[in-house]
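To start, the structure itself, in structure tokens.
Our next item is subunit A:
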Amino acid sequence: MNRWKVVAGTAVFLLVCGSSMMLTRNVSAAAEGKVTGTVKLDGTPPHQRPIDMSKEPSCQQQHAGKPVTTENVVAGPNGGLEWVTVYISEGLSAGAASATPSTPQKFDQRGCQYIPHVMAVDVNEHFQVTNSDQTSHNIHPQPKPGGGNHEWNKSQPPGSPPFDIAWTAEEVSIPVKCNIHPWMHGYHTVVKGPHAVTNADGTYTLENVPPGNYTLTAWQETYGTQTQKVTVAAGKPATADFTFKAK
Partner candidate 1 sequence: MPAKTGAGLKPEFVYEASMAKIFAITIVLIAIGSAIPIVLHTWYLPQDISTHGPLIDEQFSETMAEAGISFLAAQIILAAFIWIYSKPAAGTKIKTFPGGAMGLVIAAFLLVGTEVLALGAFGAKAWASVYFTPPAANALTIQSQAGQFAFYFRYPGPDGKFGQIHPELVNEGSQNFFGLDLDHDPAAKDDIVTAEMAVPVNREVHLLMHSKDLGHSFFVRELRIQQDFVPGLDVSVHFTANKTGKYEIVCTQLCGLGHYNMKAYLEVMSEADYETWLKQQATMQ
Partner candidate 2 sequence: MATTVHEPPQIKPSRSPGVGGHNGWRNLVPSDGDLRAVKDYSPPPASTGIWVGLAAISMTFAALTSALVVRQGSSDWRHLSLPAILYFNTLVLLASSVTLEMSRRQVATFMGGVGNQAVKPTRWLYLTLLLGLVFVAGQYAAWKQLSGQGVYLASNPSSSFFYVFTAAHALHVLGGLGGLIYVINKIKNSVLRRSTLDAASRYWHFMGVLWVYLLLLLWLKL
């Protein structure tokens, strides 16, 4: 008899422990809620010019066979639009600053390209700039003059350690370029609260969104911004799809 109790008790105990360990995120998510959706392009994407990297043989070799093109508009086969930043532009209570990821995001320079091409970060979120190439790059972001962010221009020779940096004010979006390789071109989107950048198929997920009514904004470097209202309830994920018209 007692044995049964003990066994059951232990089992329950283990179960609770285990599940609580496994389910922490879900539990919190259940409390928080999230937004998912797809960003599509309506129409044929504009021609993306191939990039001639002959100036930098070490990079050119990395792309042998598959020529690199510009990434101003990157649309998947089903019209999914990549590199679109989606974030909450209105309705976020001042207190609810999103949890920044435990491991800092990487802004890598590989094959004379920025990876990722568009990176969304929170205000004061530290991210790492790394150089995986055999050549020196200079990282030169250009925030709007007079804004809360300050322009800087810093070189990273091959083999030099990654450096850690953050933006101090919201800005959509800061163009980043490398003067040594003028074709290198990316964006830092600096926003408060939950944010995401669409994948190759145009999908995105905003995590940790507290229940409430929000205005979502999607920003695309060529087509600008679109907004729509969305209501997030605890438990079930809200969806918000965007469609940009090809000019």
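In this section, a residue touches a chain if its C-beta (ideal position, glycine included) is under 8 Å from a C-beta of that chain, and two chains touch if they have at least 3 such contacts; residues count from 1.
With respect to how the candidates were assembled, all candidates are chains of the complex that A comes from, given by their letters.
In this text the structure is predicted, and so the values were computed from the model without any measurement.
J.: For subunit A, which of the options 1 or 2 is its touching partner in this complex?
T.: Selected candidate, touching subunit A: 1.
J.: Show which residues of subunit A lie in contact with candidate 1 when the two form their complex.
T.: On the subunit A side, the touching residues are 49-56, 70, 72, 135-136, 138, 155, 175, 177, 179-183, 185.
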